[in-house]
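First comes the structure, then the notes that go with it.
The other protein chains are all here in position, but one chain of the complex has been omitted.
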Amino acid sequence: MMFRAMAAAVIGSAFRKSRGLWLPGLSAVRAMSAQAGPTPPFSALSVSHPATAVTHVELYRPEKRNAMNQAFWSEMVDCFSQIALDSECRVVIVSGAGKIFTSGIDLMDMAENMLQPEGDDVARMSWNMRRLVAKFQETFSIIEKCPKPVVVAVHGACVGGGVDLITACDIRLCTQDAWFQVKEVDIGLAADVGTLQRLPKVIGSRSLVNELALTARKLYSDEAKSCGLVSRVFPDKESMMAGALELAAEIAARSPVAVQGTKINLVYSRDHSVSESLDYMATWNMSMLQTQDLVKSAQAAMEKKSPKEVLFSKL
Amino acid sequence: MMFRAMAAAVIGSAFRKSRGLWLPGLSAVRAMSAQAGPTPPFSALSVSHPATAVTHVELYRPEKRNAMNQAFWSEMVDCFSQIALDSECRVVIVSGAGKIFTSGIDLMDMAENMLQPEGDDVARMSWNMRRLVAKFQETFSIIEKCPKPVVVAVHGACVGGGVDLITACDIRLCTQDAWFQVKEVDIGLAADVGTLQRLPKVIGSRSLVNELALTARKLYSDEAKSCGLVSRVFPDKESMMAGALELAAEIAARSPVAVQGTKINLVYSRDHSVSESLDYMATWNMSMLQTQDLVKSAQAAMEKKSPKEVLFSKL
Amino acid sequence: MMFRAMAAAVIGSAFRKSRGLWLPGLSAVRAMSAQAGPTPPFSALSVSHPATAVTHVELYRPEKRNAMNQAFWSEMVDCFSQIALDSECRVVIVSGAGKIFTSGIDLMDMAENMLQPEGDDVARMSWNMRRLVAKFQETFSIIEKCPKPVVVAVHGACVGGGVDLITACDIRLCTQDAWFQVKEVDIGLAADVGTLQRLPKVIGSRSLVNELALTARKLYSDEAKSCGLVSRVFPDKESMMAGALELAAEIAARSPVAVQGTKINLVYSRDHSVSESLDYMATWNMSMLQTQDLVKSAQAAMEKKSPKEVLFSKL
Amino acid sequence: MMFRAMAAAVIGSAFRKSRGLWLPGLSAVRAMSAQAGPTPPFSALSVSHPATAVTHVELYRPEKRNAMNQAFWSEMVDCFSQIALDSECRVVIVSGAGKIFTSGIDLMDMAENMLQPEGDDVARMSWNMRRLVAKFQETFSIIEKCPKPVVVAVHGACVGGGVDLITACDIRLCTQDAWFQVKEVDIGLAADVGTLQRLPKVIGSRSLVNELALTARKLYSDEAKSCGLVSRVFPDKESMMAGALELAAEIAARSPVAVQGTKINLVYSRDHSVSESLDYMATWNMSMLQTQDLVKSAQAAMEKKSPKEVLFSKL
Amino acid sequence: MMFRAMAAAVIGSAFRKSRGLWLPGLSAVRAMSAQAGPTPPFSALSVSHPATAVTHVELYRPEKRNAMNQAFWSEMVDCFSQIALDSECRVVIVSGAGKIFTSGIDLMDMAENMLQPEGDDVARMSWNMRRLVAKFQETFSIIEKCPKPVVVAVHGACVGGGVDLITACDIRLCTQDAWFQVKEVDIGLAADVGTLQRLPKVIGSRSLVNELALTARKLYSDEAKSCGLVSRVFPDKESMMAGALELAAEIAARSPVAVQGTKINLVYSRDHSVSESLDYMATWNMSMLQTQDLVKSAQAAMEKKSPKEVLFSKL
Partner (left out) sequence: MMFRAMAAAVIGSAFRKSRGLWLPGLSAVRAMSAQAGPTPPFSALSVSHPATAVTHVELYRPEKRNAMNQAFWSEMVDCFSQIALDSECRVVIVSGAGKIFTSGIDLMDMAENMLQPEGDDVARMSWNMRRLVAKFQETFSIIEKCPKPVVVAVHGACVGGGVDLITACDIRLCTQDAWFQVKEVDIGLAADVGTLQRLPKVIGSRSLVNELALTARKLYSDEAKSCGLVSRVFPDKESMMAGALELAAEIAARSPVAVQGTKINLVYSRDHSVSESLDYMATWNMSMLQTQDLVKSAQAAMEKKSPKEVLFSKL
């Protein structure tokens, strides 16, 4: 709430007159929700660049409620592998085209794989199944391994695999009408592509995590906000996309050395003790502090300039 | 098989007229709070089966405010060891008989052990004390090792050992008049049967955890809800027990392969890094996905049936 | 809220008539905010003892908004090393003198170190930079290693290094007008003295942590309370200092064996699995339960006395 | 070699004249190899006490080459659970009756369990199989959890499950004619009751471990000695049993507080980092150093007496 | 020694009359050392199949002493990624063409990358350097991730990157004239593609590891054998290749479910505690024990047949 006011004020002044880089105008937001279709070579994703240094990845199978089909699983890996290496990109927004974010796994398309694993005996079918699950897991872990922060914007439903996806993102936003459902238990399996691993580290109530995972009940936006799953709720998709773009622009405006180092170390510290994480951090920053970005930023700070007025090299 | 029969019966009566929930009838709830006494061979616990596939474990020393005496500590282990192996049981509810959930450790009964450890010198007394503490710890760890989800329903006071107990359960509910107290510091010791180890992983505010553990102040139900210790607050014990039973029925209706695999992997992921937990999950599911439950559930999902209409084999 | 009422009641009755030890009177609170200057040999800290067994460490460079200069970094280590060994002290309060808690690192004073690392080549400059960062990290880790609980009371701004500092404390309080800012990304670096390592383990919303660290936006007191960063918000600094003193007195009144064992095991369990932490706890308590404090406290409990009426030996 | 000389010398002097406690005479050794049969209630184990404070556990199915049948797996747990609590016992010797140490798992007896797991589908059969494997694992982990040191003496063949067993013991001895075989790969499975987990931590050549586990080739006594699997090789079973008894007597003669604390901390340090293990050790010894054994032993040392002349309390 | 005798005996009998699968005849060995050149699309590797189910990967830049150039680093990843998925392959042999195994990194070819990292400032050059090192590390980690066992056969020199490579293999063999050198310290860097991480876990003397890594002294074959780096030494390359092939044939003849499960669990247990590794093993084998290979192998064992006479399905 207060952030949006502040952001609005900033946009109203410094942003507009600057070199056009950081301002996500209304047209950009509209462009975001007016994609014509998937971006080749992708068939389930639409990738665009609504503002400088911002990449927008849209789940794009609106007619199938963005259900995750076989193409989706491999395209995500290709897409985020490219983004990880794209020095033009500093931040990513993920959202869904059409009426909802995603209905989760496309059971029709995937059933063959899931229900009829290959192999001459149980061991061999298990072996192939494990490889398959590991491949699916990688689809979302790739988001975490990408050093650029990923903001995910959810509207309508976010079901099953959708929860696996969003818990691997860095910042979660949603609309008032959004709801989340750890659906897997309803189709007879324990969620295995990330939800059970990441959700408990993403929100602060273990009782709630267990309840969601064991009963498949829906979590609505207000509870999603109060439990910390999302950090902001917007009245509708348009305002959410505008908010996501503002937020992305805030991040994109800062030193990529600082931003990406922050993400990498935040992911590291989730999985290590504080003392191990401090050691890693010191080893990381022993070189990263020698960046010109620090000199430029410190100088700007002393001159009371915004970091947005600083020009940083690519990373 | 028996579950199906039960489910049909239940659905045929109370359930249908309610708001679509798998509603356990009022009589079941009343039965829960009308136990006649401990269930032999137990002297401090009363075990019943208020609904098919649901086991109810009641702390049953109401005249002693369910204080945890020597019998309690060993009976819990026996009780949950049996439940772990009971293929008729798919979910457990824990609550307390009488006016409060529990006043914690029974100082009178336990003082002998705690205050007069055996042994010829400090080392030997310490050795025996460590064995004793480890035994007490196992009393609650057994809840966590039991693969069936455990819902705990707290009314009135939940003090000292009570907090150790509930943090080892999976889902926590309470009444409006409930309060929680990490009492140990008041009797001169650091809480050593689970609270200091599990509470910080159960709620999201470390400042609050520290405050509770260092000052022994009471935490009332509203704050317990907002900090995530409990996921739901009910107006009184009767409505809470009905709610617990509904929740338990929701869980019991689902595939036990999915439900118990979910619990085991949620406990695992709490104590491991995300990548280790994903690896374990894939290794777990390589066989568990070959369950018939998945086929049945997926089919039901495609036919728009509820998972509750599916009949699952015992586990 | 309820705690303060309770605390007030307690103060109104048992506290006043006791041996004067535990009552932090108004004069004590006033004294806390009326320091004349830094306490030699310190130049950036003012250390006092507003109540028995309570040590107050005040950041004392009000004219510089308590910016963290070179002296500060080494004085903190000296100060907390002494406190760790001071058997008169059972609890610590940290606050800031003047208008705000702290503006973070003193860029003017530190720039030389940070921007011009010594060394003949990149490797050697990195080597020296790593040593420097490790030294800064130790400044706040020393708070965590000190076995006495540390309550931090924040008013006004808490920026950059200030967030690193408070996340290493045990209990966080703030005033209504307080705000927090993970500022580092704005000056071109990933926060490297604790924030990225501790903040995610201190509050329950990872989305919020990421947002704060990646955008450097301000977090105001209401959100700080709802996300669990602070456990209480006070209308102004005076009431906060009174509250901090009450809280400190509560802690100081309890067995130091229990209190310090609690802190040590809470820090341990943050960084280890539950089963490892239980094992450590049992090994810890095998001797600590042989304290006279347990006998005294248990006896007091049976006699319905407050632990505050018990006299404990020094630790 | 040098140890035996030393031990012999010691036996020749101080030992014989002492209170008879520590000298394992020839009769004791003979008694060890002349058991009449299993000791009730055991059917696969023979338990005796060849010297004071020494317990001898003999695999006793000589006519079946000590193959591990169903009875064996559960009797080991019962046996070592008792030993762990038996304050008369300070050290354990494990050996095999008859012509060889053990031929490993009794395929005939176990096949039913292993080859026909119960369950209605793959998931349920897997579930039951996992429980079974975990139970088998516990059979040998119980040796590790027993705080008394366990010396294992191997003659002839030690195959399959035998290797799992001996790697869970503390000290390994063998005869010249002994050989070891990680047999599991030959019967179509990865060794799952400890060999793959413990063998690499027991010997120093990973290339050798891999070769043994992947080819099921035999490892003869000379190579077993040079790679460190055993610490001593004896010409025949009689001399080995005498050696084992001497070694056991050495251990039994020392402070049980020191000996058992040593075992517990050695097992701990295998699985933790050095700094974690040091922390655990300090927490362990903070009480254990207050033992009277230390005073007695230090005094004896100053008086140039052997620790064997010191009388220690039971533990 | 004894193994070769045994292997020879086996080859002399059962092997020859079998379906020709398992016998690596002399011609196969000769074929191994008579490659005509790299196998397209590879330019630095020659891949062949000297016996059924055995893949031979030869470092093939003999004129450059098999120095590791840019092509090598990426071809290894491609090669082992294919092998991991090739169900025809059950075991891999790695060796070097020409006079020595490898002289390590090709300084001429790599200098550009190593000495002139791209980037506008130190941070950006470091960023790119880290990515490069990680890529090089993956080159050898891919060997470890490949579930098929890898036998490496070293003749002549094995320098620098060569040591990184062989420590990621499972079984190490060498010729009498082989020597090993951790060369990196001589060219001004700490070895960063695996030696410092794996060597200490591969051999049993930490003093020796440190000496080798800190002085770059040569380790000759006899010391390599006695310290456990290699498990066998052969008089010359031809006999070593014959031995490697025999060993590979032994492994290839066994159940791939057993063999590959063994490798995966051995790698897992290196990096986890014993209790974690046991848990993982039980979860792995709950399905893998349901393999037909177990039935076939157990039956063969009861009929006193060799596992080599059993026909296993592909994996």
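The chains carry the letters A, B, C, D and E, assigned in the order they are written, with residues numbered from 1 in each.
The rule is short, and it goes like this: a residue touches a chain if its C-beta (ideal position, glycine included) is under 8 Å from a C-beta of that chain, and two chains touch if they have at least 3 such contacts.
Keep in mind the model is a prediction, meaning the values are calculated, not measured.
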Hidden-chain contact residue, picked from the options D:E75, D:D121, D:D170 or D:E184: D:D170
Residue touching the undisplayed chain, where the options are E:R65, E:R198 or E:K308: E:R198
Omitted-chain contact residue, chosen from E:P50, E:G96 or E:P117: E:P117
Chain E, residues in touch with the chain not shown (by the definition above): 107-108, 111, 114-115, 117, 122, 125-127, 129-130, 133-134, 137, 141, 144, 184-192, 194, 196-198, 200-201, 203-211, 213-217, 226-228, 270-272
Touching residues on chain D - with respect to the absent chain: 2-3, 6, 149, 170-172, 201-205, 226-231, 247, 250-251, 254-255, 257-259, 261-266, 269-270, 273-275, 277-279, 281-291, 293-298, 301-302, 307
Interface with the unshown chain - residue positions in chain C: 120-124, 126-127, 257, 287-293, 313-315
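Here, only the chains that are shown with their structure count from here on.
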A-B compared against A-E, more contacting pairs: A-B
For chain D paired with chain E, centre-to-centre distance based on mean C-alpha positions, whole Å: 34
Inter-centroid spacing, chain E versus chain C (mean Cα positions, whole Å): 53
Multi-chain contact residues (two or more partners), chain E: 122, 257, 283-284, 286-291, 293
